[in-house]
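== chain A ==
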Amino acid sequence: MSEFEPKIVAFVCNWCTYAGADLTGTSRIKYAANVKIIRFPCTGRIDFMLLMKAFQNGADGIIVSGCHPNDCHYSSGNFHAKRRWMAFRELLDYMGVDVERITFSWVSAAEGARWAEIVNTTTEKLRKLGPYTNYQNLVKSGIEEEL
Partner candidate 1 sequence: MESIRKRAKELLDSKQVQVIIGYENGTSNKVRASFIKDSAQVDKLIYDERCTQNLALYLVKHEVKHLGKMGIVATIPAMRTINMLISEEQVKPENIVVLGIGEDGKLLDFPDLTVMESFLQKANIELTAKDKEAIEKLKKMTTQEKFDYWSNALETCFKCYACRSACPLCYCTRCAVECNQPQWIPVQASKNGNYEWHMLRAMHLSGRCVSCGDCGRACPLDIPVHLLTMHMAEESKRLFGVDSGLSMKMESVLSNYKLDDKDNFIL
Partner candidate 2 sequence: MEVEKITEEAPEVKTFRLKFKNHEDAEKFEFKAGQFGEYSVMGEGESTFCIASAPTRKGYIECTFRKAGRVTGALANLEEGETIGFRGPYGNIFPIDEWKGKNLLYIAGGIALPPMRCVIWNTLDLRENYKDITIIYGARTVNDLVYKQELKEWDERPDVKLVTTVDPGGETPDWKGEVGFVPTVLEKIAPSSKDTIAIVCGPPIMIKYTFPVLEKLGFTEDTIFTTLENRMKCGFGKCGRCNVGKYFVCKDGPVFTYKQLKELPDEY
């Protein structure tokens, strides 16, 4: 049996991480192909329910990444995001969502290599954790009596 390949959704900000990921490509650094990148104007724009939407639709892991503190294009978006993730992570943990499956990071436009490393380590971690069956079962079991 071939090794399990996790599906990863990355929510990244337009100004830093997306540019960083672009740099990874233009620098010809190879990294895991498991990740699907979704570009946002800012990490501050990423609603916490979007993460759940990713899990709902079958993601095994998530990366959320934006500008380093003080580098936000809109000056404070990432600080807001940080608070949100701090609170949301606690809630997820309390409700039994595996927070190990979500990687939060700051990656600047100059850190192409760092982006590759983050994607690679996350992919590696998720390969070990396996598919997120818990959540997929939750999504599946909807109706008591399917006809």
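As a working rule, a residue touches a chain if its C-beta (ideal position, glycine included) is under 8 Å from a C-beta of that chain, and two chains touch if they have at least 3 such contacts; residues count from 1.
Selection criteria: all candidates are chains of the complex that A comes from, given by their letters.
Small disclaimer: the values here were computed from a predicted structure and weren't measured.
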Of the candidates 1 or 2, the one touching chain A in this complex is 1
Chain A residues touching candidate 1 in their complex are 47-49, 52-53, 56, 69, 76, 79-80, 82-99, 103-106, 118, 134, 138-139, 141-143
